[in-house]
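The complex appears here minus one protein chain, its other protein chains still in place.
Labels for the chains are A and B, by order of writing; each one numbers its residues from 1.
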Amino acid sequence: MSDKTVKTERLSVFKTYKLYIGGKFPRSESGRVYEVSDSTGNWLANAPQASRKDARDAVVAARKAFGGWSGATAYNRGQVLYRVAEMLEGRREQFVNEVAAAEGLSKAKAAAVVDATVDRWVWYAGWTDKIVQVVGGANPVAGPFFNLSTPEPTGVVAVVAPQESSFLGLVSVVAPVIATGNTAVVVASEKAPLPALSLAEVLATSDVPGGVVNVLSGRTAQIAAPLAAHQDVNAIDLAGADEALAKELEIAAADNLKRVLRPQPVDDWFATPGIDRMTAFLETKTVWHTTGALGAAGSSY
Amino acid sequence: MTIEKRSSAFEYAPAPESRAIVDIAPSYGLFIDGEFTEAVEGKVFKTVSPSTEEVLSEVARAGQADVDRAVKAARKAFGTWSALPGSERAKYLFRIARLIQERSRELAVLETLDNGKPIRETRDTDLPLVAAHFFYYAGWADKLEYAGFGPDPRPLGVAGQVIPWNFPLLMLAWKVAPALAAGNTVVLKPAETTPLSALFFADICRQAGLPKGVVNILPGYGDAGAALVAHPDVDKVAFTGSTAVGKQIARTVAGTKKKLTLELGGKGANIVFDDAPLDQAVEGIVNGIFFNQGQVCCAGSRLLVQESVHDELLDALKRRLSTLRLGDPLDKNTDIGAINSAEQLARITALAEQGEAEGAERWSPECELPESGYWFAPTVFTNVTQAHTIAREEIFGPVLSVLTFRTPDEAVAKANNTPYGLSAGIWTEKGSRILAVANKLRAGVVWSNTFNKFDPTSPFGGYKESGFGREGGRHGLEAYLDVR
Partner (left out) sequence: MPTTAPTAHALSDVTASDGSLRRFLHGLPGVDAVGLEARAASLGTRSIKTTAKAYAIDLAISMVDLTTLEGADTPGKVRALGAKAVHPDPTDRSAPATAAVCVYPDLVGVAKEAIAAAGGAGKVKVASVATAFPAGRAPLEVKLADVRAAVAAGADEVDMVIDRGAFLAGRYLKVYDEVRAVKEACGTSARLKVIFETGELSTYDNIRRASWLGMLAGADFIKTSTGKVAVNATPANTLLMLEAVRDFRAATGVQVGVKPAGGIRTSKDAVKFLVLVNETAGEGWLDPHWFRFGASSLLNDLLMQRQKLATGRYSGPDYVTVD
């Protein structure tokens, strides 16, 4: 035995990326993975290739989580979303690296993306207890009634995340869905799924109840099709679907009249989002209450 | 239970509203670009009075070529109409509202003749709401920037609108008023069994001096409706009708830029708790399912009654149903009019027979049905469970299915156990329970201690397979504005 040891660089530990379903990190039920590369073609990792069954499990998990999440107070949901921002801030460097690799950005640009993404969580965290006041209200009906319209989450929303903006774009479509009390099944960017899969780790450690967000990676068309046809999914955001796929999914979605948000051209994910992505997945419930008079009293002697 | 027989000495009138007040022409054309015109293919169809089967008029039947003409006229008109100052558009709508009020008696009689519903309803519900709807949206036309859809909301363009036969003129108002207020132009297809009030509305547009092509009316069948929603130059599709057709329309517009709103079917639960104001609940149940012969998408067609008051409530309900007056819809004392068509009658009849075949217990008050026309006696099914067809499918007729529950949780679970989600009713004197139950119901409109109330300021529309989008109120504007 020699006393000399060969001085080598430390071998890094690879991460096994997994799906995120019902608060757990399973491998794909199919047992399949696919290669994910950076913008210059270097291998980054293998990502799980989610199957139809994974999609189904994710819907079951999202449905199970819906009652609790939609029934939570708006204040509580705001706290949870803010907690996501806090957790993300703490893992800023990790995400800067992942976004830089995934989207081929310089470190500085990737840092700007991550910062904007953190800020986006903060923005939506503040919306949870305001959107009801902004889009709901009392209606002055002509009669002895008190009539109030309130927005309510539509239910389980399938989100086909943007293909290009794998992190800021992803959060920009997921956060509004859950801010209002919906639960989400997210199909991550097909070619850049790693930031989404890492985000799941942040969600799992920031008080977001299991099942509120479920993240699937794999072939977008293969995963989105069963989601669009699923009778227990209430809505679908087609942000990351191309024209042909979007049409196909919209047709499938008609079977149970899902609310469909068609792909919207987004020039600049950094811009202030507006409330459209929240209202797209809100129902308006209008409740009529009888009022009537206090009573017809009157003594005159 | 004993049911008091109505006194023979104390008879109500035949108190018919005068038919003479409405002058129905022997034939009508399509209304395109401000003119009445024949259909390109020259086709016509007859519209009959459902209570007598009398032919009321012969109406031009729109085809694909007519849809093209109408959309073209609407497109041409869109430029100038949308460029008008909102305050000017508002005044046109106010004019229309006033003209409807002036002619409301005539229109009520017309609607009753063509639809078969009682004059009491057209006079007291349909027509006042029609006028109110135009008044409401008239006021929005010059205030759109305050509606919460951004600082400069723009109209969408040409709206293709397809409406049903159950509230012909009211559904027209729900569609046309917000569309015009927002600056769109419209092509509207009324239902084939009830084209007349829409054609009279065309005349009101003429009297109001509405620019040509802003409103186009295309009487016709489903093929015309399909052509309209598929037309490439239509920017907005609004449909009220069956869920099956709604799904087909959703597929048709998939992959296009067309904005879509759908008001579809329902299987509304009317939930009666043991502490309900019983006498008013009975009225609400009756109004919920027998208003417009139950041909209402938001009808309270499932009565969910707490088991502990089931017998008491059913006795009271049956006693009350025995006082309902079925007959000539033009008679001001009539509570229950005719079913709209032979086809609808056949569907109701078949579903009711299926209810019986599946073992539910059928009951109707003693009730003489007129010999001609389409009639169906008010019908109550008891011993119904969630598994019965009559508890799941929309019957769209005067047929009530009675189910029971034991706890509020069970009531909510049963109420929500349907692919539909349009309406629900809650009857209880306990305020906190109203709020808790209303909160849990997956339905777009919930009435507590009342039922089937409508108002132009109040958004209406469903969850789940009852459709999407809202009509009425500030919310109703969104469907006709380019908000993103």
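By definition in this document, a contact is a pair of C-beta atoms (placed from the backbone, for glycine too) under 8 Å apart; a residue touches a chain by one contact, two chains touch by 3 or more.
Everything numeric in this text was worked out from a predicted model, so none of it was measured.
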Neighbouring shown chains of the undisplayed chain, as defined at the top: A, B
Absent-chain contact - pick from B:Val40, B:Ala230 or B:Leu278: B:Leu278
Residue among B:Ala15, B:Ala244, B:Leu369 or B:Ala413 touching the omitted chain: B:Ala15
Option from A:Tyr17, A:Phe95 or A:Phe145 whose C-beta touches the chain left out: A:Phe145
On chain B, residues whose C-beta touches the chain left out of the figure: 1-2, 4-7, 9-15, 120, 124, 275-280, 283-284, 323, 332-333, 429, 449-450
Where the unshown chain meets chain A, residue by residue: 143-145, 290-301
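The definition used in the following text is that only the chains that are shown with their structure count from here on.
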Separation of mean Cα positions, chain B and chain A [Å, integer]: 37
Residue ranges of chain A touching chain B (in the complex, touch as defined): 134-135, 137, 139-143, 145, 147, 149, 154, 234, 243, 246-247, 250-251, 253-257, 259-260, 264, 274, 276, 283-290
Sites on chain B touched by chain A in the complex: 132, 148, 243, 246-248, 250-251, 254-255, 262, 264, 419, 434, 438, 441, 443-450, 453, 455, 457-461, 463-465, 467-468, 470, 473-475, 483-484
